[in-house]
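A protein chain is absent from this complex, but the other protein chains hold their places.
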Amino acid sequence: MSVASHPVEAVALTGRALAPARGARIASACGLVGLVGVVLTVWLGLWVTPPDAYMGNLVRLLYIHPSMAWDAFLAYGVSFLASAAYLWPRTRDLRLDRVAGASAEAGVVFTGITLVTGSLWGRPTWGVWWTWDPLLTTTALLFVLYLGYLALRRLPGEPEVRARRSAIAALVAFIDVPIVYFSVSWWRSLHQGPTIQPGRSEVHGSMAWTLLLSFVAFSLVYVWMLAERYRLAGLQARDEVEGLADALAERRAEAGMSRAGEAS
Amino acid sequence: MGALAVATGGIGYVQGGYVVALLTLALYALSLVARRRRLSRRLPSAGRTAPLSGPRDGA
Amino acid sequence: MWRDALLVAGKDLRVEWRSRVGLNQVVPFALAVLLLFGLALGPDAARLRAATSGLFWVTVLLAALLGVQRSFALESADRAGDGLRLSGLDAGGIFVGKAAALGFQLLVLEAVLALVAALLYGTPLEGVGVLAASCVLATAGLAAVGTFYGALAAGTRVRETLLPLLFFPVVAPVLLAATKAWSAALGRSGGGGVGWLALLAVFAAAYVAIGTVAFGPLLEDS
Partner (left out) sequence: MPPAVVFIEAVVLAGRFPLLSGLSLEVATGEVVHLRGANGAGKTSLLRACAGLLPIASGRAEVLGHDLLVDRVSLRRAVGLLGHAGFHYEELSVRDNLRFALRASRAPLERAGPALERLGLTGRLLDTPVGACSAGQRRRLALAVLVARAPRLWLLDEPHAGLDAEARATVDALVAEARVGGATVLLASHELERAAAIADRSVEIAGGRVVPAATDSAEVGCDVA
C-alpha cells in the first residue's frame, strides 16, 4: 500500500511534508524572474520594438496573445498529465489531484486572457470582435469546458471521491481538445475565413527576441501561479483535516453522553 | 472603441490588450497570496498533524 | 458484460415503455423547440431550409440532455442506484446498457423529428443513407457522453445545472460534424459528408471506450 493508503492520514502527512522551504524558494524565484521578464516584455513590446510594416502597432499584441494561448494549453496539458497519473493506481496520490486542480485554474485564467486579446486583435484587423478561427474557437470551448471542470471540483465531498471524479472529468475534457480543434479547422477550411497566422508578417531582430522573452516570462508566471495555488490547496486540505479531528472527538463524546442519558 | 482605433492606428486596442492581460494576472496572483495568508493564519502551527484514531479518550 | 448491458437496457426501456415519459414529454418538447426555431428565424423558406440541419441537431442535443436526466432520475428514486451497485452487475455493462437504452430512444426521436423538420422547414430529405448514418453515429456519441456525465453528476445535489454545463461543450464537435454531414447530404454545402461521419465515429468510439472503463469509479461515488 502506498503511503497514501487512505485519504485522511495522507492529507495530514503530505500537507506538512511537501512544503519544504526549497519548493517554496524555487516557486518565488520563478515568480520574481517571471515578473521581471513580464515588465521587460511590456516595456519592449509597447515602446522599443518598431511597429510592423503590415499591421502597424497591432503587432505589439503579438507579445501577449500567443504566449497566453501557449500557457493555457500548457496548463491544461499539466492538468491532464497529473489527472492521468492520479488515476494510475501505482502513482495515485492526492498531491497530484491538487496539481491538476491548480493547473486547470491557472489555465482558465490564461484562456480568458487569450480570448480577450484575441478579439482585441480581431476588431481592428477584420472589423469583428469574434472570428470563428479554429484556434480561437477551440480556446473558447476549452474555456467553457474547464469552467465546468472547476465547478465540479468545488462540489463538497470526500477528498478521494472528489479527486477521482475530477481526474476523470479532466481526462474527458482533454481528449475533447484535439477533436474540437480538428473538426473546427476542417469546418473553417470549407469556407475560408480570417484566421490568426502569427507567422504571416516576418518577425525579425528585436521583435523575435521580445516574442521569445514573452513566452519565457509568462511561462514562469504560470509556474509561480501553479505553485502558489498548489500550496493554497494543501492548506485547504489541511483545513479540512483539522476540522476532522474535532469532528471525531465530538462524535466520540456522543458515546459518553448517550451513556449518561442511559444511566440517569 | 472603434473610433479610437482608427485615430491611433490600433494602439488603443494594443494598450487595452496589455492592460487586460496584466490586470487579470495581477488580480489572480494577489487573490492567491491573500487566500493563502488568510488560511495559514487560521491554521495552527504546521507541525500539528491530525492522527486519525486520536488518543483513547477513555472510551 | 454484454449480458449485464442487455439486462440494464431492457430494464430502462421497459420503464420507458411503462411510463412513456419519452414519448409523452421529450418528443413534444423537441417539436416545440423546432417550432420556436421556425418562429425565431422567420418565415422565409430559403433561410429555414439552409438552417435545417443546424436547427435539427441543436434540438436533438437538447432532447438528449432531457433523456440523460430522465435516465438517471430512474436510479435516484428509491435509491435504485444503490440497488444497481449492490447487485454486483458489471459497471461497464451498466454503462453500455443505459447508453444503449438512451441511444435507442434518441434514434426514435430523431426519426420523428427529421420528418417534422422536413415538413416545417420545407427541406426535401435527400441522401437518406448519410442522414441515417450520421444519426446513428452521432447518437452513439451523445448517449455515451450523456450517460457518462449523467453518472458523474448524479451523485451531486446540483446535477440539474452541472450536467448541461459539462455535457454541451464536450459534444460540440458532434453537433458540428452531424450538422455538416446533414448539410452535405441535403446538398446544401460541398461534399465531404463521409469525412464528417468518420469524425463522428471516432468521437463515439472514444467516449464509449472511456465510459466503459471509467464508469465503475463513477458509479461508486454517485
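When the chains are written out, they are named A, B and C in that same order, and each has its own residue count from 1.
Please note the rule applied: a contact is a pair of C-beta atoms (placed from the backbone, for glycine too) under 8 Å apart; a residue touches a chain by one contact, two chains touch by 3 or more.
Everything numeric here is computed off the predicted structure, so don't read it as measured data.
K.L.:
One chain isn't shown here. Among A:48, A:128, A:208 or A:247, which residue touches it?
P.N.:
A:247
K.L.:
Which of these, C:7, C:23 or C:66, touches the one chain of the complex that we don't see?
P.N.:
Within the whole complex, the residue contacting the unshown chain is C:7.
K.L.:
Could you please point out the chain C residues that touch the chain left off the display?
P.N.:
4, 7, 11, 14-15, 18-19, 74, 77-80, 82-89, 216, 220
K.L.:
With the missing chain put back, which residues of chain A would touch it? List them for me.
P.N.:
Those residues of chain A that touch the unshown chain are 5-9, 156-158, 160-161, 240, 243-244, 247-248, 251-259, 262-263.
The criterion applied here is as follows: only the chains that are shown with their structure count from here on.
K.L.:
Roughly how far is chain A from chain C, centre to centre by C-alpha average, rounded to an integer in Å?
P.N.:
31
K.L.:
Go ahead and note the Å separation of the Cα centroids belonging to chain B and chain C.
P.N.:
About 39 Å, centre to centre.
K.L.:
With touch defined as at the start, can you tell me which chain B residues reach chain A in the complex?
P.N.:
That would be residues 1-2, 5, 8-11, 13-18, 20-22, 24-25, 28-29, 32-33, 35-36, 39-40, 42-44, 46-47, 49-52, 54, 57, 59 of chain B.
K.L.:
Sort out for me which residues of chain C touch chain A in the complex.
P.N.:
So the residues of chain C in touch with chain A come to 145, 148, 152, 155-156, 158, 162, 165-166, 168-170, 172-173, 176-177, 180, 189-190, 192, 195, 199, 202-203, 206-207, 210, 214, 217-218, 221.
K.L.:
Which part of chain A faces chain B closely enough to touch in the complex?
P.N.:
8-9, 12-13, 15-16, 19, 38, 42, 45-46, 51, 55-58, 60-61, 64-65, 68, 109, 112-113, 116-117, 120-121, 123-124, 221, 224-225, 228-229, 231-232, 235-236, 238-239, 241-242, 244-245, 248-249, 252-253, 255
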